[in-house]
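Just one protein chain is left out here, and the rest sit where they should.
Right after this comes subunit A.
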Amino acid sequence: MSDLDRAIEQLRACRLIPESQVRELCYKARELLIEEGNVVSVDAPVTICGDIHGQFHDLMELFRVGGDVPDTNYLFMGDFVDRGFYSLESFLLLLCLKVRYPDRITLIRGNHESRQITTVYGFYDECIRKYGSANVWRYCCEVFDYLALGAIVLGASSELEPTGPPIVNETQSSMPLDDDELETEVLNSRGEVTMSTYRPRNRSSSDSSDTSRNISPPRDISAAPGQTAGAPLRAGAPGTGASSDGNGSATTTRTGAVLCVHGGLSPLIDSVDKIRLIDRKQEVPHEGAMCDLLWSDPDEIEGWGLSPRGAGFLFGGDIVKQFNHLNGLSLVARAHQLVMEGYKEMFDGGIVTVWSAPNYCYRCGNVAAILELGEDTSNGGTIARSNGEYGRSNGVLGSNAATTVVSPGRRYRVFEAAAQDTRGMPAKKPVADYFL
């Protein structure tokens, strides 16, 4: 067993590795990350995760629900550290996995992967407390500077393979028509389907009338202990993808690429290519494109607005629609905002927030989610169509594009906070602050 495998084993048990090993790990990780572009290309199938925030036990629950590395291909959208009590264990484990399985896990930068923020929100103090000096914090911050700013997921299938029958035999809603394809599915942590939506096959998402069947809230009372996670997703069905539909029009449909960033869009960035031009190897600046990508939030407004966070911007549905159209994207996946249900789609499914820290700060009472995108196998596994550069040259909104971009099939796995004392890991009972 290699040192790296031993380190992984140790960290999985929530035990820290020696400082010298952290130093070596961070050095290796930097060598690896420096080769990555600002926007990493990731092939489906992939499981997209949001904020972790040092909630180590919940990260283990995430792996239980979503499958282990390297069986499942993961994309983490930043905010690994701060707030929770196990930022070190969480980040170092993810980093070890990155070094060990570089093609099976992608890490992009969140606004908390920053020197300034970590000194306020806990990671710095945790490093001092656990290692006795700021050395490890410094090594980690140097890694932060090399993390990619975004990722493009290619080759996702527009259709999900149904997981199984819903947990409740629900009466009021009609079953999908023969020609419908499964667009979204929500599963609880026991792998039971709690909601599914369908859309007519071979139509663009904008003119489909989705059938939504809400069977039960995506929340289960207790996670079933000992249950293993479902096998890695192998969805994808023939018949979707780049073929003409039956309506006789010239329109073709295809599954667009998915852009993943921690925060959101920037008024300084109108194409994915512009992200590629940023000089990212630095502390997160207070303003500018790089700051915006890590700090911005979607909001029910038109155009751009000032962010109450004091960094980044608010952006409306029109901005998302235009950005997706110009870049041949079908979806922006981002994290950064606490959502009580674990995920939240906005703007006709043009953007989704994925939040993966259940009971955030041991106080908020929310559930968490991860988003699985399946692989489109209809073209024999070839990936080409959309790489985030689509439409770059035509550049005009409302032009009669001959291709309709269809959003990928989306499977959300919702999970709750892990009981801290059930995994044989050391766990100091976390104390949440209140006003007393």
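Brief remarks follow.
Here is the rule we go by: contacts are C-beta pairs under 8 Å (C-beta built on N, C-alpha and C of every residue); 3 or more make two chains touch, one makes a residue touch a chain; residues count from 1.
As a working rule, contacts and distances are computed from a predicted model.
According to UniProt, the chain absent from the figure is "Leucine carboxyl methyltransferase 1", selected among "Ribonuclease P protein subunit p29", "V-type proton ATPase subunit", "Leucine carboxyl methyltransferase 1" or "E2 ubiquitin-conjugating enzyme". The chain not shown here is touched by just one of A:A13, A:I34, A:V120 or A:L277, and that residue is A:V120.
Touching the missing chain, out of A:N188, A:N359, A:S378 or A:S407, is residue A:N359. Touching the omitted chain from subunit A are residues 82-83, 111-112, 117, 120-122, 297, 308-311, 337-340, 359-366, 429, 431-436.
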